[in-house]
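Showing just some of the chains, left in place.
The letters A, B and C name the chains in turn, as written, and every chain counts its residues from 1.
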């Protein structure tokens, strides 16, 4: 298959969706992939562990830990729920750090990936703007910092097209000079399913791999590259149009499969179309604007601000004991 | 058919596309609809006239005049081309006003419809921000206004959800008090085809009809309602996701139709699916985010600024003789 | 005196400061002006009543009621205090409406005066963006509106230089068509004293008079003009540079007056300079940029967002019983 045809396939940055697709409709368990689900008050938390190479290959994700929060009702814009989600996210994130062995004193560099001029790609820079930054106090007036805080700095490195420098190079330069113990990278993602847009948060200890996220990240941010543990936080803010079109074709198969007579026949034939034939069809539809065409709700500008606030509030509470989870909103603007 | 199922159909605000759909692939001429096409230096100008009720019914558009500029290469972001398009648009718009009997002295109220917080719906407010406004000088220092200008005022009335007031009510209040001779309403549109997004400008003397444009315009801006001639300028900034999905199904028919053996058979069966069945399928795919889901290029923020500048520059040159078409850019920021 | 020299004098839009200046350092009571001061938890509330023509002339303000909230600590950016101020403001505003005879059912049009492109003049548009708008529900689904709300609409009419239309004309057109029972006009003000910038809110039942506020409001918004009661809410966001310079000269007099020997002599001589001489001096200093030169803290962008949120939150709680004063923040973004 031509390599760029692959770009017209179903694309997702969520490990949860990659797992679902690998499982198929029967939800067959996958060896090497553990799952733990908890749901309460409309917030579903899924903790995935990709334990070994077999699991990794089966779902096409790196070995590591993945936590996903799903909150379909977030779309409603209920401020009370947003507060609640920030609290749950803070707790999950704190537990996540403990689980992977990051201590309370570890200094942190938050990296907000993406392009602030492209609304659905602006999650990272928005979170950085609302993060509680403290490193300067530790540098300038170390004896005046109250207990309950840790050293946090943050940077939005921009995108290659605007700076001429890979984000990872900017980050590596800063890491070399400021020696943080942990990097937390924030990025906007693409999901397979429309209902996960702006209602889902993924935490992963695998960092940012090249090609993931909705911008064009050519190099990754990983422990291998940077020499520092790297936790990624992502929120799907778009679906690719190609994913939607593929979903239609998929749904047609199901639709006709449930019918009888000649609709049932169609299904059989649709099954016969090769994947290459299918992707060529998708490409043909989307050709004029290319594989980067995205599908978003019209209110994306507002949604993205809301979810960025949740992530920033949650991060602030998780990283600083002095920031009360019940009052996390107070530190963002 | 349930009325809201219709919302999952192919939707376009361009008369040109409505005509193309009515004509079908054979491009059969439509009685009551005249067409005149001119193309030069990559800019295609189509002048449609819907002359009578038959033509109007055939394409589902009001009787009136429609001019469309199509410039596929605009997507490239070439500043020289943008300048060129602004000049051609200025000339076409000036001719359009002459043709419908609007004189050089007619005072103008520019109305920028849409929501400045929703990027693809912000075309109208953006054009208003860059329009050359002169009415205040005629009111305050009438004897100091140089020749070559006319009285122009402008308003971005906001959207119902943000103001609690229909745009048309705001406009009507202002018309009552300031008595312009002509209203020029700017609005963001939806197109059927992806390649027309941000590369097409439509001028029409039918005003704004309820339900057109990508926001939720519940009441129109027409001569009947406002008592003043009303020319609309629109640019498609999105496709509805439903349109894309319908396009896929359409393309599948063509695709299989050209094949042989069982793919040819499929086509026959696809033809058999009722429109209701088809739209139900589309609805099912898009359900989670609803019929208002839009498809845009990721760079929409940048594109919309570019096209808003073209429209504003062109308008400034068309409305004021003293503004030189070769220098139209100078008056926008 | 040349009329434009007056523009280089001390200028304030706060009735409280006009009264202070009229009183002089001895704080002599002014016949026809009543005052009531209440202070608690760092929030000082002053209720001024200008009862008759004598009082009006003495302080140069229209007959009417003026309430001022002063909260010097607001500059610190404490989120808890902001919440507290919003609550007090909500309560004061509600009482104010009751006192001037506006009922709980009165429908309201909020008018956000000023220019959103000029940071210190953007208070009005910012408040409008965060106001809880309900009129559309009363129009479209009247039987579905919960109790505890009232009909509220809002408009930011722009400024003459951008629209070519006086704000008052835009508002009057909308009033004619939508018939609100009350207008609440929000405007950015100039104060005499630097410490009141962004820390003070004034409520007044005299509407907006021409020349007040920091933009160039050429016509007013008053009950006489609009036929509807008009309450103004203002926040000083700037001092004029001329005010600062005049303050310096004033302070020099005090400074030298307290001295002895030749500094005491200077004071006498400074007293001898005519007002005209003094203002000419001020004009000379500020000439290059003119009388509209403003003094602001560098962080004005952030401060203005904070105070706009307080005003919007307070308004939402004051106007809608269903909006809880303890939770007013929840309805703004």
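The definition used in the following text is that contacts are C-beta pairs under 8 Å (C-beta built on N, C-alpha and C of every residue); 3 or more make two chains touch, one makes a residue touch a chain.
Just so it is clear, the model here is predicted, and its values are computed rather than measured.
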Overall copies of the shared sequence [whole complex; 3 in view]: 4
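Just so we're on the same page, only the chains that are shown with their structure count from here on.
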Turning angle required so that chain A lies on chain B, C-alpha fit (0 to 180°, nearest 5): 180
Chain centre separation (chain B, chain C; CA means) in Å: 41
Chain centre separation in whole Å, for chain B relative to chain A (CA means): 36
Whole-Å separation of chain centres (CA-atom averages), chain A against chain C: 45
Contact footprint of chain A on chain B as seen in their complex: 117-121, 193-195, 197, 214, 238, 241, 244-245, 247-249, 251-252, 255, 262-263, 265-266, 269-270, 272, 281-282, 284-286, 288-289, 292-302
Residue numbers on chain C that touch chain B, as the complex places them: 128-129, 133-136, 151-158, 160-165, 169-170, 172-178
